[in-house]
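Note that this complex is displayed minus one protein chain, with the remaining chains in position.
What follows is chain A.
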Amino acid sequence: MQTKKLTALAVGIGLVTLSACGGSGGGAAADSKTVTLVSHDSWAVSKKVVADFEKRSGYTLKVLEDGDAGQAVNKAILTKDNPQGDVFFGVDNTLLSRALDNGLFQPYTAKGADTVEARYRADQDKHRVTPIDSGDICVNYDKAYFSAHKLTPPTSFDDLTKPAYKNLLVTENAATSSPGLGFLLGTAARYGDGGWPAYWKKLKANGVKVVDGWEQAYNEEFSGSAGGRKAKGDRPLVVSYASSPPAEVVYADPRPATAPTGVATGTCFRQTEYAGLLSNARNTAGGKALIDFLIGKEFQQDMPLNMFVYPVVEGAKVPAVFTEYGPQAGDPQTLAPDRIAAHRDQWVKTWTSLVLK
């Protein structure tokens, strides 16, 4: 009896292995009716919007989420000769030059590209990428802390170095975290090549704390977020996104009347995310249709509450919860992708030796 069971087990194992090998080819086959989107794992969209795209275009949408933004770009570059999909979405201005220099994308001018607001456009002579969304990296503050201490929250980069805000700010490692890098770039844009290291010296003297990633800064160290409150975070200022306050509202049950956190509007750096048709895409027709769809009104208006970013096309409506809880920065800092490309590595090196060592 025992032996029979075991034989069955052995046969079972064999079958699993066999079926595993047999099933391997199926998923990879190029299928002109399927269009594959490669993105990072912050990709999110309403089901209905996807269904509408599939119905209108006749393509089935397959999505491949590939780690965080930096990882996803690197993986796409590594696999560019035999890409995992047709369209890549999610390369931002801080990494755009890496993608373009490595020949990740082929030119395509999307239908509706003229509706994209001019300030978001990039690569205008070759049209290899299309802007899809934008978001601001800003210092967030814990409202409860500042009202309990009868202190005005900071509003600008300069404020952060004032004695009143000593030991209050936590930020991310600029070498390994995209908001950390964004904040560094924000200061570089604000104070210029010569000025930003001096600014960071002051920030360091004022007790800025640096942790490795956003999760830790926001969920553990920051006193204003849901996770940070439970972890008894003691830093009331954190480098996060302008959209974090509305996220604190949308993902709370029951929804609070006001967001527990606010944004220091003068500390923002604008990130824009782009999509492009991959160089060796199998289904270029489907890929083109997908890019058109990504800058279409339906997707653009669905984005904010799913990915917590802002639309880039003219006239796209932003949900009320966004305007109510997350004021958009009036005048964010920004840098052109080629300027970032030219300086990023050196700036990060200087920053590391200045702040971490």
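Definition applied: a residue touches a chain if its C-beta (ideal position, glycine included) is under 8 Å from a C-beta of that chain, and two chains touch if they have at least 3 such contacts; residues count from 1.
Everything that follows uses one rule, which is that contacts and distances are computed from a predicted model.
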item	value
Complex member absent from the view - protein name from UniProt, among "Rieske (2Fe-2S) domain protein", "Protein-methionine-sulfoxide reductase heme-binding subunit MsrQ", "Iron ABC transporter permease" or "NADH-quinone oxidoreductase subunit C"	"Iron ABC transporter permease"
Touching the absent chain when the full complex is considered, from A:Asp125, A:Asp253 or A:Asp331	A:Asp253
Touching residue (missing chain; options A:Gln71, A:Ser147, A:Asn167 or A:Thr258)	A:Gln71
Contacting the left-out chain in the complete assembly, out of A:Ser147, A:Thr176, A:Thr258 or A:Thr323	A:Thr176
Touch with the omitted chain, as defined above, among A:Ser57, A:Gln84, A:Ser279 or A:Thr350	A:Gln84
Where the missing chain touches chain A, by residue	2-3, 6-7, 12-14, 16-17, 20-21, 23-28, 41-47, 63-65, 67-68, 70-71, 74-75, 77-79, 82, 84, 98, 173, 175-176, 210-216, 218-221, 225-227, 230-234, 240-241, 244, 247-248, 250-253, 306, 308, 356
